[in-house]
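Taking it in order: structure first as structure tokens, then the write-up.
Heads up, one of the protein chains got dropped from this complex, but the rest are sitting where they should.
What follows is subunit A.
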Amino acid sequence: MKDVHVECQRLMDWQELAKGCLIQEAATSLNFKTGDWRSMRPVWSEDKCIQCLFCWITCPDSAIKVKDGKVTGIDYEFCKGCGICAQICPEKASAIEMIREEK
């Protein structure tokens, strides 16, 4: 796993840095893949899903993939496995199950 700094060819000296840890581009979190933090994996079942989008709005990592207003899956490159989506999923649907990550 590399973060945005390490993707530079080399680590910079302090004299070369912009003041205050400023990064001269936006949305750098896209370069910081947090998926390998996960110990529990959310597994989504399309059949059970009632498309309420509660999981999408509560996921702290924007890891619920949505297309045309519908959940299409989970982005495991960023999902940290917090389980909020599974908790928030309405009981009658229970469309997300948390399972242990295997090596």
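One rule holds in what follows: a residue touches a chain if its C-beta (ideal position, glycine included) is under 8 Å from a C-beta of that chain, and two chains touch if they have at least 3 such contacts; residues count from 1.
To be clear about the criterion, contacts and distances are computed from a predicted model.
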Candidate names "Fe-S cluster assembly ATPase SufC", "Succinate dehydrogenase cytochrome b556 subunit", "Sulfate ABC transporter permease subunit CysW" or "Pyruvate ferredoxin oxidoreductase"; UniProt protein name, chain not shown: "Pyruvate ferredoxin oxidoreductase"
Residues belonging to subunit A that touch the chain removed from view: 3, 5-6, 11-15, 17-28
